[in-house]
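Supplied in structure tokens, the structure appears directly below.
Of the protein chains in this complex, one is absent; all others appear in place.
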Amino acid sequence: MIVQLLGLFARRLLVAIPILFVVSALVFVVLRVLPVDPAAMSMPPNATKSEIEAKRQEMGLDRPLPEQYAIWLGKTLKGDFGASIHFRRAVSSLIAETLPATIELALLAMLLAAGLGFAGGLLLFHWRGTWRGEAADLGSTMLMSAPDFLWGLLFILAFGVLWPLLPFTGRLASSFARPVHTGFLLLDTLIEGRLDMFLDVLKHMLLPATALGLAFSVPIMRVLRSSLYEIDHADYIRQARLRGVSEKRILLRHALKNAILPTLTLMGVQFGFLFGGTLLIEVIYSYPGLGNLMVDAVRNADLPIIQAVALAYAAVVLVINMIVDGLYLVLNPRLRAA
Amino acid sequence: MTPSILSAENLTVESRLADGRRLSVLSGIGFALEAGKVLGLVGESGAGKSMVGRAIAQLLPPGFGVTGGSLTFGNRDLVHMGADARRELLGREIAFIPQEPLSALNPVMTIGAQFGEHLARIGTRSKTRRQGEALALLEAVHLPRASELLNQYPHELSGGMCQRVLIAMAFASRPKLVIADEPTTALDATIQARIIALMGEMREAYGAALIFITHDLRLAAKFCDEILVLYAGRAVEKGKARELLSAPLHPYTRCLQLAAPSLSAPERDLFTLSGEMPGLARLADLPGCRFAPRCPNVGEICRTQEPRLTPVTAPLGDDPGRKAACFRTEMTPGIETRSHAASSRYERSSPLLLLVEGLEKRYRSRRGLFANTELAAVDGVSFTVAENEFVGVVGESGSGKSTLAKLVIGLETPSAGRIELGGRDAFDRSEAARRRRVEVAQMVFQDPQSALNPRRRAASIVTQVLEAAAPRLSASARQRRAEELLAEVGLPAELGARYPSQLSGGQKQRVNIARALCATPKLLIADEIVSGLDVSVQAQLIALLRRLRHELSFALLFISHDLAVVRKLCERVLVMRHGKIVDQGLTEVVFGAPQHPYTRELLAASSE
Partner (left out) sequence: MGKRLARQDLAFLRSGRVIAGAILVGTVMICALFAPLLVPHDPQEQNLITTLVPPAWSAGGDPEFLLGTDSLGRDVLSRLLYGARVAMTVAILASLGAMLIGATLAHIAGYFGGKVDWVIGRAVDVWMSFPPVVLSLVLMTGLGAGISSVILAIVLVDWTRFCRVLRAEVLVTRRQDYVAAARLVGFGHWRTLTREILPATMPLLITLFSIEMGIAVIVEAILSFVGMSVGANQSAWGQMIADARQTIYESGWNLVLPMLAIFVTVLGFNLLGDGLRRSLDPRLMQAREL
């Protein structure tokens, strides 16, 4: 099985590389048909035409498109993502600062989504066909109609403004000095042994992560419920009943093991969306992550950042898919051809 | 008298419809099964035989319940038993053998894990002892390499192997009662025979009583001690197996016997019962005997009064438990088969219609990163079919007969070889050639569920050819042709307005045939079109094909796994195995004096 897992990862990596190439090329092309001129945007408003033209040459925007891409590609492969027009810093350092924050947030959200999703799915299944079940079913449809950013805003209103229980801006209270080790604040605070800071970081993450987690837990719940429902009618479940196996055991040992497979597939797709959802949540919560970086860059037409961050998002989603596929291989014996 | 393990008296199962009406699915069922004996429950689909098994386990579908009578296990009342008490019994004293072995095992758990769980439940504590017991049981059911098997998953085993595992699990607890619901229907003929033998072996070794549910009367007679024949939820005849088969008392039993094609009996026509068994919803409207609408011996009294299962003196006189639910049992032996004049236009000198030479179809299966093994579904097949000739192709699953059909009709492209249809190369992919082929060869598909577009009405389906061939045809002309075709396959014109979901299995298959006939093809290819149908419906379709042969002129390539049906229908037969033709010739010769060992194996495995 280990061999097959490694084979799967190798195959996926092989496939991921051309995808990343195509993605970066596409983004490149899209960005170069801008109606706005990044050179003009980075100059003071009273700059002359020749100054702007000089800036364009400096930024390399006057060269033909394929040449620009080749230059960019060459630099990227060496690790040089260029410099931000707006922040006047290396893009790579900006990403190094913000990516861990987003990953941390996303991981917590995924944990919550998976946990809520499973618990909810089991509950929905248990209540099927009863009044409570129908109400819960309708409730889940309603929950699904509220996108993650609506939850984010609602939580701010409810738990940040009306009943001020939790903070809703930033990652850490300004009174604390930020530890800088890995960039993952949860780890960094533990490394320094500061439990109070750790809890503070957690408090800051709670509202945004819950908003994301809640929104993405609902499709997981529904798929788990419907998978369990279909499996409940399967021949092998019937046979287990005829052998006298208890309902509880049937659900947990027999049905769940099968229902988890389509649920896992959906979770892979959902987590890809979740990672994208961090973008807007970060904006709403003024959370200094990749999303805020991206939005600022878009507002300023800061091409190097947009290019690099888009690639970063695509890479993370590919990694998520790879991990999910690996898990699927482990859990589904039919894929492990003898 | 030996106390009975399981006895039922006047058992009634009803279902409540959406509008509050109650329908009886089973009524007045009574029997007594003694330890170590085998009781056969025989009936066609919808007769209610599976309901008995479900009633015993109290795993009836939602909305169904036992509303009358009693069902006793030993001296315990099964009907009113609490759910927990019954769960205690299941798997321990009462065991079940399922119909579809491949899907009856959890696909993500190893055989060992499932077996172990079961053994732990019935009392074996230690893991090592469970292992040992499992191995011993797997060996008792003649499974080789038992220790390897425990680590395998169900999808790595064949259907027959899975069934053996399930049988081992069923007998593991030394149950008093085992219920086998059509345990061999999903298996190949040769495997069937072995599984039946195995069940007999296990029963004797462990001394269990067995209920054997099946639609095959002959099979039941071979295997069971006593038989209960069910029709539309009622028991119509009861008696010792051999007597029942040799001298049936109830007209339905007799018709069933005469409708099943035989391999050894002298050539005679099949008995065709008209219509089909009434469905649940219509049962309530039938006063009197439920078999009356179809009974060849029906009389006035049959339509008004319902016959009860009453003791009848058996013709052979030595079965005190012989019962039949009929007012006119003395007329039953008078039911004989009518003979149809089934002449055909086939002559020895008929020109060749289909020529197949060296046909091959290979599939590449990918296993692992690099290994690429090739599978030959059809491996060098050559044969001919002349005009108006009926040729059968028999074989078990995996023999390649279905692939062969698809290759001939053009749904698959061969890897090698030549096919000539009506003198022309069948591989010509041009549009003109394709359109010409429409009138040369047509196919009738096996699964009526997927063969008919659920969104089209029957009339639209049967005249589908005209949509492409004559798009400017007026609606009334098309309607007329539809009625013509429906009449030809014995369906009333009103059925044309129905959707496939409103038709029965037999009716769907007729629509299927009608569609193929609309193009007046010279060659009809039928892929297992009567498998999965009830015996009486099967007889109807065979009679239909023979009549059509008499009225129209077409050749038939008939694919089937059922040798008896092929014997009834085809004058020549090809026997396939692993993609090759291993035997061919005139049906009477090949079946009557089989030369090839595989043919002999197939014949031996059939239920005669």
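Residue numbering begins at 1 within each chain, and the chains themselves are lettered A and B in the order written.
Everything below uses one rule, namely that a contact is a pair of C-beta atoms (placed from the backbone, for glycine too) under 8 Å apart; a residue touches a chain by one contact, two chains touch by 3 or more.
All values derive from a computational prediction rather than experimental measurement.
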Chain not shown: contacting residue from A:57, A:93, A:130 or A:182: A:130
Sole residue of B:8, B:220 or B:451 that reaches the chain not shown, by the stated touch rule: B:451
Contact residue for the chain not shown (choose from A:87, A:176 or A:273): A:273
Identified contact with the non-displayed chain, of B:443, B:530 or B:543: B:443
Absent-chain interface as seen on chain B, which is shown: 18, 62-63, 409-411, 431, 434-435, 438, 442-443, 445-447, 450-455, 464-465, 467-469, 499, 501, 515, 518-519
Positions on chain A contacted by the hidden chain, ascending: 19, 22-23, 26-27, 30-36, 126-134, 141-142, 144-147, 149-150, 153-154, 156-157, 161-162, 229-230, 272-273, 275-277, 279-280, 283-284, 294-295, 298-299, 301, 306, 309-310, 313-314, 317-318, 321
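The working rule: only the chains that are shown with their structure count from here on.
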Between chain B and chain A, distance of the C-alpha-averaged centres to the nearest whole Å: 53
Interface residues, chain A side, partner chain B - complex: 7, 234-236, 238-246, 253-254, 257-258, 261, 331-334, 337-338
Touching residues on chain B, where the partner in the complex is chain A: 57, 59, 87-92, 95-96, 98, 100, 103-110, 117-118, 121, 152-153, 155-156, 166, 169, 367-369
